[in-house]
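Structure record follows, encoded as structure tokens.
For this depiction, one protein chain was excluded, whereas all remaining protein chains were kept in their positions.
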Amino acid sequence: MKLTLKIWRQKNASDKGGFATYPVDGISTDMSFLEMLDVLNEGLTEKGEDPVHFDHDCREGICGMCSLYINGNPHGPLQTTTCQLHMRSFSDGETITIEPWRAKAFPVVKDLVVNRSAFDRIIQAGGYVSVNTGGVPDANEIPIPKTIADEAFDAATCIGCGACVAACKNASAMLFTSAKISQLAMLPQGKVERKTRAEKMIAQMDAEGFGACTNTGACAAECPKGISLTNIARMNREYFSAVVSSDNM
Amino acid sequence: MILDSKIPAGPLEEKWTKHKFNSKLVNPANKRKYDVIVVGTGLAGASAAASLAELGYNVKAFCFQDSPRRAHSIAAQGGINAAKNYQNDGDSIFRLFYDTIKGGDYRSREANVYRLAQVSVNIIDQCVAQGVPFAREYGGLLANRSFGGAQVSRTFYARGQTGQQLLLGAYSALSRQVANGKVKLFPRTEMMDLVTIDGHARGIVTRNLITGAIETHAAHAVLLCTGGYGNVFFLSTNAMGSNVTAAWRAHKKGALFANPCFTQIHPTCIPVSGDHQSKLTLMSESLRNDGRVWVPKTVETAEKLRKKQIKPADIKEEDRDYFLERKYPSFGNLVPRDVASRNAKYVCDEGRGVNETGEAVFLDFRDAIARDSEDTIRARYGNLFDMYQQITGENPYKTPMMIYPAVHYTMGGLWVDYNLMTNIPGLYALGEANFSDHGANRLGASALMQGLADGYFVVPYTIGDYLAQTPPKKVDDSHPAFAEAVDKVKGGINQLLNIKGSKTVDHFHKRLGKIMWNECGMARTAEGLKEAKKAIKALKKEFWSDVKVLGENEELNQSLEKANRVADFIELGELMIDDALNRNESCGGHFREEYQTPEGEALRDDENYAYVAAWKFMGENQEEELVKEPLEFENVKLTQRSYK
Partner (left out) sequence: MSWVTKTLSSTLGRKLIMALTGLFLILFLTGHVSGNLLLFKGDGGEAFNIYAKFMTTNPAVKLLSYVTYISVIGHVIYSIILTQVNKSSRPVGYAKSNASKSSSTASRNMGILGTIILIFLVIHMQSFWYQMHWGEVPFVTYDGEQYKDLFSIVTFAFQNELMVAGYVVAMAFLSFHLSHGFASAFQTLGLNHKKYTPAIEVLGRIYSILVPILFASMPIYIYFTSQS
């Protein structure tokens, strides 16, 4: 396959940045998208040009490190992570536009690499159950209905890649935040702190500069793990009932 | 040099309890005067950092990823073992201990493994309390499954994403301590060197991966929770960033490296599709329950397959070689990981491999689908089939899957005593980074167990004993040892940037991987290993004279990051070969072709090799010195494996 790549290049956070166009040749349809970029980078390095920087790690769709806005969609045309996207999804001769996630809360670090530490800070605001190591009850002490456990699991499969923010026209992080709030709100272990958790995590989400939700559903449609919009509804419920009934002034 | 494993005296069951009691304690008010560095935020690192911060220590946690949640523990699929005996099927702490020792082919320490089995039950309690959504039965209690040939169901799981859920649990505990101000987080920061003062670990030198700043961090103890070194093979199921640098640089500062040649190779991975391949993807071993493994009987037929002149379905039954069923009539396709892997390699070496690269065998569900219907097979393996189709573009319901073994886990690592402390006082190694619990082969669903056991339930006790004997005076990074280490790190980076050679870092990494895979992979020979050693020495020379690293240090520079890591992998590769050459026996993941039973099974030599081979760095380009820690077995009888 022969392709033309239109890639966002930006030397560092303060650089203005712009698109550069690169032709690549000899791409196999079996390659993953990131392997295609590896080929580009090997070629660039040999020519003495700075390789294109992009985030990636596990390359099996679970670590959430890879990103890339490909031809107008986060993680490209399929509902999967970029590392699991293969070149057979593209056609010979195609021009592919590759951009970094765009959001005020995800500033560009270099080229296609962005800073997603805002997500960590949202979790630090309350995405946990406050138990210390040791001294906890037996694991089977509190039975949890299977359907609840399964639903909590579905919410917990979020990989924190940020595709929801990238897809949302408002760069909103509601799907990410709601997945964690939902998971813990459903489980008995998480119910103890549910009110404070919802209030604090949402306050942090706002403070990071993410936008509001307009229920377009793009986040869930693009989420590589299929996190559902019902989590956002649950988060809203959690939040509204928390603010009217919690002890936090 | 004599290694003291500090295994407590007394009966096996009482060792850990007594040891905890005999360990010195740090007064709660004094804990805040101690600083602890934790490198790596996977299961071991995140759980240790969180637990130590909860106790009151000041923790600094480092990871090279952009967030601690991305550590490669996240990719573990199958589950986590624990001797809960919730299924009432005869499990016990002793049985888990016994299975682990035997599974490790008797090359691990009894006391460590017993402790692991003991604390395994606490791990599950802890994770549930954190809100980890384990699979449950309709009655609301936890579900279990059997795994890796164990005769009891003791594996707890969260669909095929157990590692993810456990890591996110540990990450949430860590995040809580970050919010409490007890943990300071350093993402996108790579450890470049260990700093020792008067023989004690007192800090690290790091590189900020965004700015390139070389920084120093001082502490009273350093914990390396930096995972395994499977990427020495270039292609493995490890994440792209997984590396040995932290452990290797500590090794060069004096920490012994134990059993480096013990690597685990997993038989059911998606094969390499070409030179562009950057990583391998594992598929659950459970596929072998219904799939039949085969290759064509003749090289000619295989050749036609490779050229795509014929399809697998065109090959008649009598022209197929179901080699595992043929060689192991009673176990068939269900032989252990190492046996299945090795035999796949043999048939491919004969030229009977079935994909374009010649390195793949079929895993065929045709008969299972005919017997049980496609729907039944879909219900059992649907997600795996989908994953396979997504990666390969082929429909495994219609055409046989292709599989090939891949490096998956490394049992070797930094040598540690019973306290998980290396031979450098104050330096600890946890999880896959140490060597301690899996011997020569790790059982399925035990990696997660060990990482969390070390971090939640072992190191919080054992570190107190060391710190209680260390004055709580602040460690000062103005000590000349820090400046010296910084200079060395900067020197190394400048050297790499100034070679300005002609070949990329990946070029060298791929060549290293090929050497290691061919000669120090599934089957090893003295002759091959000796050749490999020569090849690696030559590769190292070439690397340091012809590698091309562009850009500068003071920026995000992924080529430089890789170059640093590959430089260390090359040196580690050489040590792995030394270790494999030294171990004149076959055990677990280490198979020396010279040492096998007439049936082709691994032949151990308990008389001469029942020891931990710990290697001591003797200086650049010097041969390393072997230090032996004899293994004593008081509670289990050593037996030979057989799958006849």
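We call the chains A and B, going by the order they appear; numbering starts again at 1 in every chain.
Criterion: a contact is a pair of C-beta atoms (placed from the backbone, for glycine too) under 8 Å apart; a residue touches a chain by one contact, two chains touch by 3 or more.
On a predicted model such as this, the values are computed, not experimentally measured, just so you know.
Trainee: Quick one: jot down which shown chains the absent chain touches.
Mentor: By the stated touch criterion, the chain not on view contacts A.
Trainee: Which listed residue (A:N12, A:T29, A:N115 or A:N236) would be found touching the missing chain in the intact complex?
Mentor: A:N236
Trainee: In the full complex, which residues of chain A touch the absent chain?
Mentor: 6, 8, 19, 69, 71-73, 77, 97, 99, 102-105, 167, 169-172, 174, 202-203, 205-206, 209-218, 221-222, 229-230, 232-240, 243, 248-249
The criterion applied here is as follows: only the chains that are shown with their structure count from here on.
Trainee: Can you list the chain A residues touching chain B in their complex?
Mentor: Residues of chain A touching chain B: 11-12, 28-32, 34-36, 38-39, 42, 45-46, 48-51, 53, 55-60, 62-65, 80, 84, 86, 88, 109-110, 113, 115-117, 119-120, 123-134, 136-140, 143-146, 149-150, 152-153, 156-157, 159-160, 183-184, 187, 189-190.
Trainee: Sort out for me which residues of chain B touch chain A in the complex.
Mentor: Going through chain B, the ones touching chain A are 47, 50-51, 54, 65-70, 72, 74-75, 84, 86, 122, 124-142, 158-159, 161, 164-165, 168, 171-173, 175-176, 178-179, 185, 187, 210, 237, 239-241, 273-274, 276-279, 281-282, 390-393, 456-457, 460, 504, 506-507, 548, 550-551, 555-556, 558-559.
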